[in-house]
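A single protein chain has been removed from this complex, and every other one stays in its place.
After this line comes subunit A, so read on.
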Amino acid sequence: MPTSKSEPSGGRRGRCYDLAVIGAGPAGLAAADAAAGLGLRVALVDAGSRPGGQYYRHPAPELGAARPEKLHHGWAAFARLRARLAARPLVDHLPGHHVWAAEAGVPGDEERPWRLHATRGPGAGDRATVLARAVLLATGAHERHLPFPGWTLPGVVTAGGAQAVLKSSLALPGRRIVVAGSGPLLLAAASSLVSAGAEVPAIVEATSYLGYARGLPVLAGNPGKLAEGAAHGARLLRHGVRLRRSSAVVEAHGTDRVTAVTVARLDARWKPVPGSERRIACDALAIGHGLVPQIELATELGAATVTGPDGAVALAVDAEQRTSVPGLWAAGETCGVGGADLALAEGVLAAHAVAGRPAPARERAVRRRRRAFAALMAAAHAPGPDWTGWVTDDTDVCRCEEVPAGEVRAAVAELGAGDARTVKLLTRAGMGWCQGRMCGPAVACLSGGGAGRPDGRPLSCPVPLAQLADPGPESGPA
């Protein structure tokens, strides 16, 4: 797998990759490997500097980690995949390439291939355009956040972020870290944090976990997920970490950094139970409420979407991982959050479909089982409708533009806004640097419009004007 960090090679017009894979996480790695194995020329285009995405994020080589697998579930699968890819001359790995827009090509027309526009840094020349006959979107997911008073204090970090910094840079945000929100990521994050020496006084999970009991046949078909959960559970037990179910952090305390949190019990609708509050001292709080597919590159092209049981919007795909846009495939979390094993299987299935080969039975079976598990998980951790009860009017909902909940509520109650877009136009909530990634689901809830509308982002990341003005040379395989 040749790795290109330099100026793209400037392929001749008409010369393009058979497949461009966007994202080098589990789905993208598996797809690139399988596609090259079937004889396709592949560009693996990734924003990160090292392959792996968020799930397989690992220490920078300069840190000299002898046992990176200590921070990973499924490290062996990644190591195998990475080694296989490195030996594949048909795959060009383009690290540090953040694709900000995908321009659809015309299938079958060599003169009109897909154009992926990427930025590689702040300079005018840090740009690249990758040409390909087909595109696979494997851009994963980002975390969903529900605001609460004090959530903007330094020391309040995302559960995924705490894990990411630990995995890649071997650093912790504090010594005594409360982990809170909802979803299986909390257990994985807490498990990593205690292994790395942090004290976790509590994991605060909003659901009762009883939702899983409704899916016993699905659980029985996914023994691997049960084993994974049991491994985290055993480690947490060994470290004396308490799991508080049906509870939430309803306030973080501190002036310039978090010093404590208030935890309250929740009813089935996630309404805090009065009188159940208790305070827990901590120097950091890791929060997250599940994951949301990152699909704006596809929705900007009009790709059809589906809304999951938790309200998250994902790409609609057929049995061959095809989206509704001709020439655009999707795999992994972009089709609905379901974890690494599912992403690996869907990456392989998509590669076969792009190559016009029949889908392998093993991956089809994994997808069937894991999709069922994903639906169960999404339903079990869907935010209850009354979580907004803990959001005081002076709580900032939009972190970038510092828009408090009171302003959003006034836009709805007094100015007649009925959806997130109108609220955004009236209050600037969702208009800042992160483009609504942090506050989007919360603003949608507070606006009364609910979720279900896909995010629209014409540019998926900030792009210097000089790069927009001149997209630069186009590159295909050398």
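Odds and ends about this structure:
Just so we're on the same page, contacts are C-beta pairs under 8 Å (C-beta built on N, C-alpha and C of every residue); 3 or more make two chains touch, one makes a residue touch a chain; residues count from 1.
Operating definition for what follows: contacts and distances are computed from a predicted model.
Per its UniProt entry, the chain excluded from the display bears the name "Proline dehydrogenase", taken from "ATP-binding cassette domain-containing protein", "Cation acetate symporter", "Sugar ABC transporter permease" or "Proline dehydrogenase".
Here the missing chain is touched by one residue of A:L71, A:V91, A:L376 or A:V412, and it is A:L71. Note that of A:P26, A:G52, A:G160 or A:G347, the residue touching the chain absent from this view is A:G160. Interface note: of A:A60, A:V106 or A:A365, the residue touching the hidden chain in the full complex is A:A60.
In the complete assembly, the contact with the undisplayed chain comes from A:E143, out of A:D33, A:E143, A:E300 or A:E346.
Across the entire complex, the residue among A:R15, A:R364, A:R399 or A:R421 in touch with the chain not shown is A:R399.
Touch with the hidden chain on the side of subunit A covers residues 47, 54, 59-68, 70-71, 142-143, 152, 154-158, 160-162, 164-166, 168-174, 195-197, 256-257, 284, 399-402, 432-434, 437-438.
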